[in-house]
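Left out: one protein chain. Kept in place: all the others.
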Amino acid sequence: MINLSCDYCEGCHEKILQRMVETNMIQAPGYSLDDYCASATDLIRKECRDENVAVHYLVGGTQTNLVMIAAALRPHQGVIGATTCHLNVHETGAIEGTGHKVITVSSPNEDGKIAAAQVEELIELHRSDEGFVHCVQPKMVYVSQPTELGTLYTKAELESLSETCRRLGLYLYVDGARLGYGLACEQNDVTIADLAHLADAFYIGGTKIGAMFGEALVIVNPALKEDFRYIIKQRGALLAKGRLLGIQFETLFQDGLYVKIAKEAVDLAQKLQAVIEELGFSFQVKSPTNQIFPIFPDALLEKLSEKYIYNYQYRVDDTHSCIRLCTSWGTRPEFVDEFCEDLRRLAARG
Amino acid sequence: MINLSCDYCEGCHEKILQRMVETNMIQAPGYSLDDYCASATDLIRKECRDENVAVHYLVGGTQTNLVMIAAALRPHQGVIGATTCHLNVHETGAIEGTGHKVITVSSPNEDGKIAAAQVEELIELHRSDEGFVHCVQPKMVYVSQPTELGTLYTKAELESLSETCRRLGLYLYVDGARLGYGLACEQNDVTIADLAHLADAFYIGGTKIGAMFGEALVIVNPALKEDFRYIIKQRGALLAKGRLLGIQFETLFQDGLYVKIAKEAVDLAQKLQAVIEELGFSFQVKSPTNQIFPIFPDALLEKLSEKYIYNYQYRVDDTHSCIRLCTSWGTRPEFVDEFCEDLRRLAARG
Amino acid sequence: MINLSCDYCEGCHEKILQRMVETNMIQAPGYSLDDYCASATDLIRKECRDENVAVHYLVGGTQTNLVMIAAALRPHQGVIGATTCHLNVHETGAIEGTGHKVITVSSPNEDGKIAAAQVEELIELHRSDEGFVHCVQPKMVYVSQPTELGTLYTKAELESLSETCRRLGLYLYVDGARLGYGLACEQNDVTIADLAHLADAFYIGGTKIGAMFGEALVIVNPALKEDFRYIIKQRGALLAKGRLLGIQFETLFQDGLYVKIAKEAVDLAQKLQAVIEELGFSFQVKSPTNQIFPIFPDALLEKLSEKYIYNYQYRVDDTHSCIRLCTSWGTRPEFVDEFCEDLRRLAARG
Partner (left out) sequence: MINLSCDYCEGCHEKILQRMVETNMIQAPGYSLDDYCASATDLIRKECRDENVAVHYLVGGTQTNLVMIAAALRPHQGVIGATTCHLNVHETGAIEGTGHKVITVSSPNEDGKIAAAQVEELIELHRSDEGFVHCVQPKMVYVSQPTELGTLYTKAELESLSETCRRLGLYLYVDGARLGYGLACEQNDVTIADLAHLADAFYIGGTKIGAMFGEALVIVNPALKEDFRYIIKQRGALLAKGRLLGIQFETLFQDGLYVKIAKEAVDLAQKLQAVIEELGFSFQVKSPTNQIFPIFPDALLEKLSEKYIYNYQYRVDDTHSCIRLCTSWGTRPEFVDEFCEDLRRLAARG
């Protein structure tokens, strides 16, 4: 079976594995107080063009989100996100588990993105209500770049969100679980330095882009930095051998490896998307990154599933469904080619 | 100013006050272990036609909801409610504060009610997803009777919800903050005994219907009874002088006082609604209970607000808004008459 | 049976009941936004000699503690208290329920009090540890005045705690569930104004001193005031008819009623303690307030329990136990006389 269902089917990039082998028996202090983490942080600060950002290394995305939000919000505060956002649908209530409401807004273009105007309206509504203390106080905006639907915020959109949040006293937090796949897109005009300028905090995803595991959380706003390591520990998220995280991010941010390997995945996904479109199929949304969302006849899907593993999204109508296909830094190009060939053949018969 | 904004503007029914005076200096054990509570529980069990229900007395509605839900759910479980439900909009995230997600569904008829089919669909969707452990597990259905929009579930609708919940392993919990105003309606066909038969737990609201404060939580499902008083205490909800709650519910459930005083309020609200309709105004929804939701021109509202306090609901269009008017067991009939007269006069000028 | 087990066996002081009757049908806005609360706050601010303190009205003591602590602490922070303190032993883990550890220190004199030096030592230990992020960060000191053992902090002791807390960046929070019984003692040299000067927050207990229910939480430190009403609501602690709390505290703080009725209770308890001592019995601790802790032979206790309800504390040895006897604003003097007579008689037989 060929697995195109997600971007965490393989282990890690060979350069990372090699560094792990090289450094394996060197003694290092625990809990990310080692030199590898320090060096990774230097590299990430350089990308941010900001020497003052705090960088923390965590193991996974849900963990990073819940630690960040638990650290930032007071009990009565909530976080605004798109209805489709990871926080809201795929974290088993991890955020509510820390006591906070996820306040959802519908993506105006059904592409997983939210607009500054929506945030503004929501805050105005909250503040105009005399009974506002009876409602959760919105305090943070959560966006994913790229979104869960593979789409990208433009720099102008993020600037608008950032300006709105600062004016209204909200934090802007960007989930970059797949950030590399965004950075690697041709259409993308948002750099890591832009995020460090516009967001209060964001994370650079490693798990889905070349690392065995690991996310680098960058905290820009000094108000969010205080006592952060306590919170990491309290949530069971302080890795004993933090060196492993340092080694991985040090490797990913040397010589542009992070974006380089992401680009290969994006190119493969775009190739897939182009072929599918060419064959006349439609999409939930057109995505410029490594996840694509084609709509196929169920009969075709049945055939495909004999050989390919994909992610079922939702039923479109009685005879069609939407699926997600994912490429990753580790996807072999011949898998994509094979899929395209099979699809052409099946579609021709169809 | 005449206050028609809510049903908790006055103190309590005179019979309750009188009983408080009579019993004031009698010594009683604390924490609802007194004879007044025991007697109130007897009366409520009679209404339930079930000697085995557990009855607990709490101070307020949000408190009752959060204690019940914290006691019933495991950390990864959530509660299904209408988007407009009290849990979701007016409890400052109290449920999320206990760690649980409120899973919202839109009321199909925009009347604050949800349907058994919606619950079924949601559960099917959850269970069919192979990645279901990444999503909150729905475990309880929360409905209000009457709803936050003053509407009522029919017995058939509750039977359907109950049957669905039992079949799917969900709890059905009914918020009866205004239960008396429902029981007092002509259209109503749901008794307290029906609730004790159909729900796993429900509460009988006192605060809004004659009591100074207090809600009587009835737990029917044995699985939800265990150690309940610990949870009450842990949430700071175990009233030291629990006798006060016992005295109030004992009084309300003697000689049908609860429904009798609710009926007076409903009659006044229905009179108001009839006059407003007769004058040609429309409503967000037609309500058979003590809360009504007329839509008025803003200019008219400005005039009304010189003399009346009402509850602003939402902007309908550039020149109209929806408000809520509430009557209660304590509303003086002449206030309603005066409002009707003023409205006729203002509408005539229009 | 005569109940001397606690100070919440009766309803409320007659003046409060009378005010409730007088104001019962007057309409007032909900949630403590009424004139009664405003007036009570004026009176309390006068006692504090500080116009800037925030005053919030809550229903009970555990509730007040958990709301205050949930509002003040970040997730990784804990509250320091005596091993015997209410937070630690009698709140069913309410503080842990909000996510915070109660860090206990043993009372050096076994009288329920803790010393500034203990706080200092604990903080030094925490900060000197390189691995401090692996430990809960102490951030608040909790003391009760009077303590759970009826003893009192002197002004000098509180000044020392206050100075230590401010120097070390901790909050000092004083639980005054029985504050009136402390204020009414001859030995006492701590006023409400002193508390407003020395503590970051404290509460004035009503439930145990003349009120039906209710505690007035005074927040002095501006950092703790922000958004406080949201937190009250979120914890289910915002009483709908907040007027009831305003009426009670307004009455208690008019013409010195609060301390006057507390003094009567303290005098009765001291009379009891003197007689018990005179008869040769010993005490867990000598208390100057309304709770006393005599040690009696079990045989004697068995006799006493035929007529009196007391609070069992702990087994002292094979044939003796310690109990608590409590008087309150509502204790009838003849009950105390009767107890003294019975005890003399039983002891004579002994």
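Letters A, B and C mark the chains in the order given here, with residues in each chain numbered from 1 onward.
The rule is simple: a contact is a pair of C-beta atoms (placed from the backbone, for glycine too) under 8 Å apart; a residue touches a chain by one contact, two chains touch by 3 or more.
Only a predicted model underlies this, so the values are computations on that prediction, with no experimental measurement involved.
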Displayed chains that the missing one touches are A, B, C
From the list C:His56, C:His100 or C:Arg243, pick the residue that touches the absent chain. C:His100
For the chain left off this view, which of B:Ile44, B:Ala82 or B:Ile231 is in contact with it? B:Ile231
Looking beyond the chains shown, say which of C:Glu10, C:Asp34, C:Glu91 or C:Glu215 touches the absent one. C:Glu91
With the full complex in mind, choose from A:Cys37, A:Ala54, A:Val218 or A:Ala237 the residue touching the hidden chain. A:Ala237
Considering the whole complex rather than only what is displayed, give the residues of chain C touching the chain that is not shown. 75-76, 78, 89-93, 96-102, 131, 133-137, 312
Contact residues on chain B toward the hidden chain run 31, 70-71, 74-76, 98-99, 133-134, 137, 227, 229-234, 238
Counting contacts across the full complex, list the positions on chain A that touch the omitted chain. 1-3, 5-6, 8-12, 14, 17, 20-21, 23-30, 59-67, 91-94, 97, 207-208, 212-213, 230, 233-241, 243-244, 309, 330
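The rule we apply is simple: only the chains that are shown with their structure count from here on.
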I need the chain pair with the most C-beta contacts, please. B-C
Based on CA centres, what chain would you say lies at the far end from chain C? A
For the copies chain A and chain B, give the interface type as same if over half of its residue numbers appear on both sides, and as different if under half do. same
When the Cα trace of chain A is superposed on that of chain C, what is the rotation angle, expressed as a multiple of 5 degrees? 180
Go ahead and note the Å separation of the Cα centroids belonging to chain B and chain C. 34
When the C-alpha atoms of chain A and chain B are each averaged to a single point, how far apart are the two points in Å? 41
Where chain C touches two or more other chains at once, the residues are 230, 233-234, 238
